[in-house]
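Left out: one protein chain. Kept in place: all the others.
The first chain written gets the first letter, and so on, giving A, B and C; residue counts start at 1 in each chain.
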Amino acid sequence: MALDLGSASRKPDGMPHDHHDHDHPHSHLPPDPALRVKALETILTRKGLIDPAALDEIIDIYQNRIGPKNGAQVVARAWADPGFMHALTEDATAVIAEMGFYGRQGEHITAVANTDDTHNMVVCTLCSCYPWPLLGIPPGWYKSDAYRARAVREPRKVLADFGVSLPEDTAVRVWDSTAEMRYLVIPQRPAGTEGMSEEDLAALVTRDSMIGTGLPREPGQ
Amino acid sequence: MALDLGSASRKPDGMPHDHHDHDHPHSHLPPDPALRVKALETILTRKGLIDPAALDEIIDIYQNRIGPKNGAQVVARAWADPGFMHALTEDATAVIAEMGFYGRQGEHITAVANTDDTHNMVVCTLCSCYPWPLLGIPPGWYKSDAYRARAVREPRKVLADFGVSLPEDTAVRVWDSTAEMRYLVIPQRPAGTEGMSEEDLAALVTRDSMIGTGLPREPGQ
Amino acid sequence: MTRVHDMGGRFGDGPVDPAPDEPVFKEDWHARALAVTLAAGALGQWNLDTSRHARERLSPKDYARFSYYEKWMAGLADLLVEKGVLDESDLTGQGDGSRHPLADRALKPDAVAAALAKGGPADRPSNVAPLFVAGQAVRTRRPSANALVDGGHTRLPAYAAGARGHILRLHGTHVLPDTNAHGLGEQPEPLYAVAFPASELWAHPEHPRDEVILDLWQSYLEPA
Partner (left out) sequence: MTRVHDMGGRFGDGPVDPAPDEPVFKEDWHARALAVTLAAGALGQWNLDTSRHARERLSPKDYARFSYYEKWMAGLADLLVEKGVLDESDLTGQGDGSRHPLADRALKPDAVAAALAKGGPADRPSNVAPLFVAGQAVRTRRPSANALVDGGHTRLPAYAAGARGHILRLHGTHVLPDTNAHGLGEQPEPLYAVAFPASELWAHPEHPRDEVILDLWQSYLEPA
């Protein structure tokens, strides 16, 4: 049986009361989402707790500097170099860090390679965990209730929403990101890409193909 | 293992598609609840499918004729007559029907009597099933998310919301009405009611005491 | 859980408001909503299990934001269209208002009291023999789900899926909601009251002797 600290009578740090909507502190903020953010930013800025220029910097990083191009470089190298592919599936965190991709929401990475036998797909049913240093900020659909609810139960029907259909004898492995391990799907290398450079290969690697809801582009597509 | 009719590929009668909010037919009705009801009533009336006078009659019955006074008569008789109490706990449906209480949402009744040892409490976590012929239309709180969610897990905390506290050595039995059986709680007869008439006893029986979220009134209270 | 209506045991809902002086119908439209639903049900185009499922399969966002009778109204509108009684143009006010073929079945005022008093009992003769006796240990199936229809109606709450309890009593043989909600027949089978220790259902039960009793169909259960 599980340890019980007598939680019914104590209130550990950070333990919530369960309140009605209107009892939560957030209900004091303006209801309009944009005004709500603005209000919070203003309050925190006035007190010196946040610096608007730091916010600009955070946004610039995730808007312009960190995104699926990072992950695509990893996949392209794995396609081009069997030794790298092997090292990647053994200890992705280390080899990806060597490529310079590491940081918040990407401290622990596992790479899972698709085969004819098995297709991999990544979700976070409990929130929206995602490998930020490799893929950037998760797209809206990844954070949607529909994806979180359905991906684990009916991955093929979800793939159909993306226009993807798998061969009948391909099994699906859905990775639910319940801890701090982040998953990168290595899609299968498209046919007709023999001899292509890593850079050209990387251009075929779509964001969705690294989540498992898409397939890479065909060359010339 | 359970029988499988191959549901993935067939669509039995009445099986839903799961749609976005806006794809449900109801989204064509006015958003305001009162206007929504009015619209539906008007459409159905114009086509002769419902008769507004029949609606008035339904409302009159549940507003004025069927309510907790019915259940209170049953409880009072059980308090006054040990033979009736015995018969009631053996086959409530039959003896309650003999008193004239039967009908929609009360076709199958089980009476559960509180003792010093055990307090009974009724909920329907999946919708809001309730013994209509005995207690009328369920109160708002019975239909609330908070009651449905919490009554099974923390009945004492819910009782505290009603100002009720139980002796420490009294166990709680929560009856979740998951089928067509409806439950009537027979509260303990209050002290100091010896020799009172059934009618006077019935006046002590509150609606909530027959759901298990309240206790009967004390005489003179 | 199968759907968002299956909320037993959920955290976060805040206090219950006993509102002791609340009238039977807090708003006039509550009364009309109840009456319209009952009168439309009397047309005989669906059963109680179907109408419960119609409310359950509102989108999670709608289910969460709608009040009780709003769920009833939305479920009713969806059912009326799904069963072909109305079409969507009727709901937008563009339908024709001529007499409906089902109008002969409309509930008349003088038939209301008798219809409500008659009710709709759910016990039926069945050739399914009871497998369990009072006192016997059973385990519920896991996950809680309709075994026949993916996402279909079922009455095993998720909080009790895979839980061990014991048979308290046999209620007789009752219509199976899992089939009846979907036009797959009444398929009556034994229905039991099953008692579960609170400690089997919750990580932090309030009292060592607390129990939760559920009414469960035989096909939801296996010997434990």
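Assume a contact is a pair of C-beta atoms (placed from the backbone, for glycine too) under 8 Å apart; a residue touches a chain by one contact, two chains touch by 3 or more.
Because the structure is predicted, anything quoted here is derived from the model rather than measured.
**Student:** Considering the whole complex, which of C:34, C:58 or C:181 touches the chain not shown?
**Tutor:** C:58
**Student:** Touching the hidden chain in the complete assembly: which of A:99, A:113 or A:146 does that?
**Tutor:** Selected residue, touching the omitted chain: A:146.
**Student:** Spell out, residue by residue, where the missing chain touches chain A.
**Tutor:** Interface with the chain not displayed, on the chain A side: 2-5, 7-8, 12-16, 18-21, 24-26, 28-29, 33-34, 36-41, 43-44, 46-51, 53-59, 61-63, 67, 102-108, 110, 123, 125-128, 133, 136-137, 139-141, 143-150, 152-158, 161-163, 171-181, 208, 213.
**Student:** Determine and list the chain C residues touching the chain excluded from the picture.
**Tutor:** 1-4, 7, 9-14, 57-61, 63-65, 142-143, 145-147, 150-151, 158-159, 161-163, 201-204
Throughout what follows, only the chains that are shown with their structure count from here on.
**Student:** Suppose each chain is reduced to the average of its Cα coordinates; what separation in Å results between chain A and chain B?
**Tutor:** Measuring from centre to centre gives 46 Å for this pair.
**Student:** Where the CA atoms of chain A average out and where those of chain C average out, how many Å apart are those spots?
**Tutor:** 38
**Student:** Rounded to a whole Å, what is the gap between the Cα centroids of chain B and chain C?
**Tutor:** 13
**Student:** Would you please write down the residue numbers of chain A that are in contact with two or more other chains?
**Tutor:** Where chain A is concerned, no single residue meets two or more other chains.
**Student:** In chain C, what residues contact two or more other chains?
**Tutor:** Answer for chain C, listing residues that touch two or more other chains: 11-15, 61, 206.
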